[in-house]
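Excluded from the complex is one protein chain; the other protein chains are retained at their positions.
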Amino acid sequence: MALDEYRPQEGDEAYEGPREFRQVGTRPDRPDGFDKVTGRARFGADMYAPGMLHAAILRSPHAHARIVRLDTSKAEALEGVKAVVTRADFSKNVIFAPGTVGEFWNILENIMAGEKALYDGHAVAAVAATTPLIARDALKLIEVEYEILPHVTDVDEAMKPGAPVIREGAADRSVPEGMHPNVVRYHESGHGDVEAGFAEADLVIEDHFTTEATHQGYIEPHACLGTLGADGKGELWCCTQGHWYVQKVCAALLDLETANLRVTASEIGGGFGGKTTVFIEPVALALSRKAGRPVKLVMSRAEVFRATGPTASASMDIRIGMKKDGTITAAQGTFRLQGGAFPGAPMEFTAMCAFACYDLRHVRQVGYDVMTNRPKQAAYRAPGSPMAAFAVESVIDELCNRLGLDPIEVRLKNAAREGTKASYGPTYPRIGLVETLEAARAHPHYAAPLKPGQGRGISCGFWFNYGGETSVSLALSEDGSAQVMVGTPDIGGSRASMALMAAEVLGIPYENIRVTVADTGSLGYNEISHGSRVTYASGLATIKAARDAVRKLRQRAADKWGIDVEAVDWVDGCAVPSGPNAGDFDPLPLAEITKTMGATGGPISGHFEATPEGAGVSFATHIVDAEVDRETGKTRVVRYTVVQDAGKAIHPTYVEGQFQGGAAQGIGWALNEEYIYGEDGRLQNPGFLDYRIPVASDLPMIDTVIVEVPNPGHPFGVRGVGETSICPPLAAIANAVSNAAGVRLRDLPMRPSRILDELEKQRDDA
Amino acid sequence: MPEVHLWSGLRALAGGREVVEVEGRTVGEILDALVAACPGLKEPIEAGVSVAVDGRIIASARNEPVNPDSEIYLLQRLRGG
Partner (left out) sequence: MTKIHVTARINGDEVEFLCDPRETMLDVLRDRLGLIGAKEGCGTGDCGACSITLDGRLVCSCLMLGVEAEGREIGTVEGIAEGENLHPLQRKFIEHAALQCGFCTPGILVAAKNLLERNPDPSEEEVRYWLAGNLCRCTGYDKIIRAVLDAAAEMREAS
């Protein structure tokens, strides 16, 4: 290939420098607000079809068991039952492969068990019937004979010799010789010579930390409505973060042609990563194919807890050395994550994020991905990063305390900045960690007096962010309004941000733009809404699609004026001659051009498809004040401030919302939330009563500071903001508890019983 | 020739090397050349890797340009929540 055939990737856009925005940065009402406050918005379970059946799934009560016999005949015979499916009703062409290479096989095995039930809640059969009650009754008529096998649910136990093997051959080749078969992937990275670094330190602290699995906890359970004909054509409605991915997975698991399955994303009642994968959609489609009728499948809350993605749990060893002046000389971490009965626990991100905030000459991190008899982990907001931040930022805080140093000054001293070699390898471009630390230091919260019994904690956090495959189309109407079709489900107000960016480029009012999340039949491929990519990547594509339309608008004006298109500029929604030499014409508004577009060359739209690769990494610093009740062990968060780099906030209110939501989830992770397994390997708390997410009375107002250090890879400087905010709270609260009560909690959650135990030890030591 | 830095977990599959020099003008060419030079890397590369070129993380695009003096790091494939 000749060299001149190479061109940079479409979508690689450089930051265009500071500018005066007219619309970007304002806070208009969101376009879907009216529907959502009146109850009209349609979520996953809100769709109905004529002749629709209702489905239910039978799940294993055992943590690990061989399925010896599965007899569905009695269920099939029940009046009103129209179809029953088991693993036999899914594709035989999905191939097993070790590690995460065989992800489709892993998904298939997870949504419908094969030879073994691998965790409490693992699906073994499904029924479709004329009413939900009949479907549930039918489940009781399915006979399953299990041979119960020994199980393991703890990550450290699962690595020990003699631990029950979940699946032989699941390990990929990264795993060193001699490890237990449950260790399925291995990661090692870093640079320098850590032992030499530790030798330079005045104080080295080494500690062990654990975090329990937590659930994303979206309030909307998974739900879908599917129709699939024997002709292989189907329609699917579902709540998902990525309907093209659902399309791809369903097609593979059911032997369909991808394009023959049209998937529409409903409004989505929260996802946080948990709706980036597939659980029930292929099941509904398989039932529909068998029954010849539409099938609706809605998970119960208990099913959501037992069988959809919690995050991984972690066991971690951290060692950090520091000089008396606060310089970190070396850092080392070992991260063991269990991600349930499948490979994929995000241990490499845990390892790579762990020390990403710091400029380190000597750093080394090791990760293990371990299988246990638990549900398949799914991504949860900055997957893998929060647990690392908990462990690392706790140790840094302890070092600061023992050396009598200010925690923000120490972090500033060691902070990664432009040109720093990141702990995961490459050299950072322009980043905003220092700015968040400086803003935190300057915030009144940091200097505010504390009441007796209160302590203040701070922590930093890091996430990579992501770009991904993206398509956007923008079509102009005759009256000068614009429709924007994006393919990334709106999980937090992104339609408002897209409309702002389109309005900015087109120069028309925000209200004249309607943004729709298109179905898979109406737009090119779009990757899932994940990795904080939506405002960055769909936003970039929206800007480019709008500019494509503007170029065509300028052409129409040029044709009308009989001048060259290069002599036409676009200013405030009008075509104007670019200078005195271009000619003397009155500005031509967008609506004037579109009014006659049919007769001047046809409809005008703009398109953009690319895989943007300029997602800038994002950093945050959080400050928290906590109060520990020494009688009950209860910790209360009394004041909270989030400082985070957003690059450029398109709709600041929704940026604040992401900061606050992430902080609240982090607070839950730190204090209350955990998966509790019994001796029998069954999940003990599959409901919101016993799995307690923060409620309104648990939290204070959450202050936010938006720092804007432009992302060099986006024309307006946008960085994703959705994920980083969940990274700092865990350690920030642990640090606050340590400063409030003098006890250091190394295991999450910091439930009252654990705090009381530590307080007791403290008394015994005294 | 661009130098490609491997994360330490990959080094065993590349004959213990930490840095491999390969010819290539795009990310895709670099990855292909890496597999040709170290067949052990085929599996992890096919499983999906991201690449950092001069500090910019390229999550998946193979047609990103690479300069002879670029700093290139292989990273595990990125995704998010």
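Think of it as A and B in the order they're written, each chain with its own count starting at 1.
Throughout what follows, a residue touches a chain if its C-beta (ideal position, glycine included) is under 8 Å from a C-beta of that chain, and two chains touch if they have at least 3 such contacts.
No experiment lies behind these values; they were computed from the predicted model shown.
Engineer: Just list which of the chains on display the missing one touches.
Structural biologist: Visible chains that the missing one touches: A.
Engineer: Just to verify: which one of A:V81, A:M112, A:I458 or A:I693 makes contact with the chain not shown?
Structural biologist: A:I693
Engineer: Which residue among A:T100, A:T372, A:Q665 or A:N735 touches the omitted chain?
Structural biologist: Counting the whole complex, the residue in contact with the absent chain is A:Q665.
Engineer: Could you tell me which of A:G367, A:G492 or A:G647 touches the chain that is not displayed?
Structural biologist: The one listed residue touching the chain not shown is A:G492.
Engineer: Counting contacts across the full complex, list the positions on chain A that touch the omitted chain.
Structural biologist: 27, 29-30, 32-34, 36-43, 45-46, 48, 131-133, 216-221, 267-272, 298, 300-301, 491-493, 653-654, 656-657, 660-661, 663-665, 687-689, 693-699, 701-702
Everything that follows uses one rule, which is that only the chains that are shown with their structure count from here on.
Engineer: Go ahead and note the Å separation of the Cα centroids belonging to chain A and chain B.
Structural biologist: Centre separation, chain A to chain B: 25 Å.
Engineer: So in the complex, which bits of chain A are touching chain B?
Structural biologist: Listed in rising order, the residues of chain A that touch chain B are 3, 6, 8-9, 12, 99-101, 172-174, 176, 186-190, 216, 272-274, 276, 348-349, 352, 364, 379-383, 422, 424-429, 463-469, 530-533, 611, 613-615, 617, 713, 720, 722-723.
Engineer: List the residues on chain B that touch chain A in their complex, please.
Structural biologist: 5, 7-10, 12-13, 25-26, 40, 43-44, 46-48, 52, 54-61, 63-65, 71, 73, 75-76, 78-81
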